[in-house]
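Just one protein chain is left out here, and the rest sit where they should.
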Amino acid sequence: MTLPAQSEQLPTQTTQTSAQLSYRHAFMLVLKRDLTIAMRHKDDIINPLLFFVIVITLFPLGIGPEAKTLSRIAPGIIWVAALLATLLSLDRLFKSDHLDGSLEQMLLSPHPIFILVLAKIFAHWLITGLPLILIAPLLAVLLHLDKNSYTALLLTLLLGTPVLSLLGAIGVALTVGIKKGGVLLSLLILPLYIPVLIFATSAIDTAALGLPYSGQLAIIAALFFGSLTLAPFAVGAALKVSTN
Amino acid sequence: MWKFLHPYANPETTYHFTNKLLPWLIALAALFLSIGLVWALLFAPADYQQGDSFRIFYVHVPAASLSMGIYVSMAIAALSSLVWQLKLADASAAAMAPVGAAFTAIALITGAAWGKPMWGTWWIWDARLTSELILLFLYLGVIALHNAFEDKNLAGKAAGILTLVGVINIPIIKYSVDWWNTLHQGSTVSKIGKPSMSLDMLWPFIFSFLGFSFLVGVIICLRFRNEILARNSIRPWVRELVEKSVVK
Partner (left out) sequence: MSKDTSTPLISASNLTCIREERLLFDALSFEVHPGNIVQVEGPNGSGKTSLLRILSGLSQPYDGDVKFGDKKISRCREEFQQNLLYFGHLPGVKGEMTAEENLEFNLALHGNDTDKTLAYLANVNLLGFEDSLASHLSAGQHRRIALARLYQSNAPIWILDEPFTAIDKQGVASLENLFSMHAARGGCIILTTHQDLISIESGNVKKITLDYHYDSLLG
């Protein structure tokens, strides 16, 4: 058996000794791990996406195929479907890590929790937010979205879906220790999604009229930066409560 | 700086303090509420446009502003619980949440009842009503989260985090709803402007507002006592209290 090399006295470590503990290193480590897991478990990527597509095809069936009506409500439908698809995918953010004990190992690592949390949220966005953005133009065609609105749709999704992941992470972190947290999660999170929904759909509507929509985009960007700085701390605090 | 708070960090002291406070609160609530409501509902002049239906204003507005005020107090309690580890702050937040939700619901129901004669429909997507509805969702979220945890301590902490997240979001939600409302305002919606209140309307309003505030104080105080007892059920002083009341 190989015994550890250091048989000398163990010093208690008072300073962060090596580059091993740098923020960037920790961020990349967790990001790589979560992406690896997602790539080997592709259902997690595909299912929310399928949900997004199916929900959107339900609306023309329920409302009628008239192009004018559809193009009027397309921004709202796409965004509401995006909210719900994100909500569905949020569970995987911390649930399996909580169940197999890796979450408590992360909380016990010497890295600041917000770095690890930020990496996990970024991975979540790459896995769920980004595919939504990529498939959205296709669905916009199905809904006869005004042709002036495509850029606005993509820009609002690009700025808005990270906000959904960040705010959603707070809800998941709070409910991860609860046995039936799924329904509770939507109650906690959906009200917080309202501002993003309002400004995003408003931007797309404004774009359809050919008017500038930079104001709405700026507000969504502000929401993004606000949640980027504050949400990881809330998530960290919530995870400590949930693993207690 | 926070030393003066120290005696109140002790559950037993606080429990006995609420015992002393309660009769005063009840007396004040009864006094102001009876004067305010009788004055408002019977003697204050009717609005020249809205007639007697205006009188629901004396319930609606206090309920609406208290619903906001209680949420902010919950957030302050949650913050002090997180920052200064005041366990009692959690108990007070837990005591406040259902009261706040009830007053939000009252504001919504009276708002709808007011809307029926005003707009001819029970519900319109008025900015203030919509914000109030979302506030109700936030309250229900906090209460549901609190109930989902079995351990009261953890429940308090989790609900506290959610309350703080909510209180940061409330102004943003409010702003976005106002924006959304002006954007989509149809021609049918006639907004009620802020009524310039004459003095004979203002005084009964102040009385009923104070009356409702003290009523909220009474209910929260009662619930707070229960929370303290429930959280300290193993402490000898609680057991003594129980034994005394059983002997009686």
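Order of writing sets the chain letters: A and B. Residues in each chain are counted from 1.
Keep in mind that, in the parts below, contacts are C-beta pairs under 8 Å (C-beta built on N, C-alpha and C of every residue); 3 or more make two chains touch, one makes a residue touch a chain.
Not measured: the values here are computed from a predicted model.
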Partner chains on view for the chain not depicted: A, B
Which of A:Q105, A:T151 or A:T229 contacts the chain that the document leaves out: A:Q105
Touching residues (missing chain, whole complex) on chain B: 150-151, 153, 233-234, 239
Positions on chain A contacted by the hidden chain, ascending: 1-4, 6-14, 16, 18, 20-21, 25-26, 29-30, 33, 36-37, 40-41, 96, 99-102, 104-112, 243-244
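Methods note: only the chains that are shown with their structure count from here on.
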Chain A and chain B, separation of their C-alpha mean positions in angstrom: 33
Residue ranges of chain A in contact with chain B within the complex: 170, 174-175, 177-178, 181, 184, 187-188, 190-192, 194-195, 198-199, 202, 223, 230, 234, 237-238, 241-242, 244
In the complex with chain A, residue positions of chain B that touch it: 82, 134, 137-138, 140-141, 144-145, 148-149, 151, 154, 157-158, 161-162, 164-166, 168-169, 172-173, 175-177, 179-180, 183
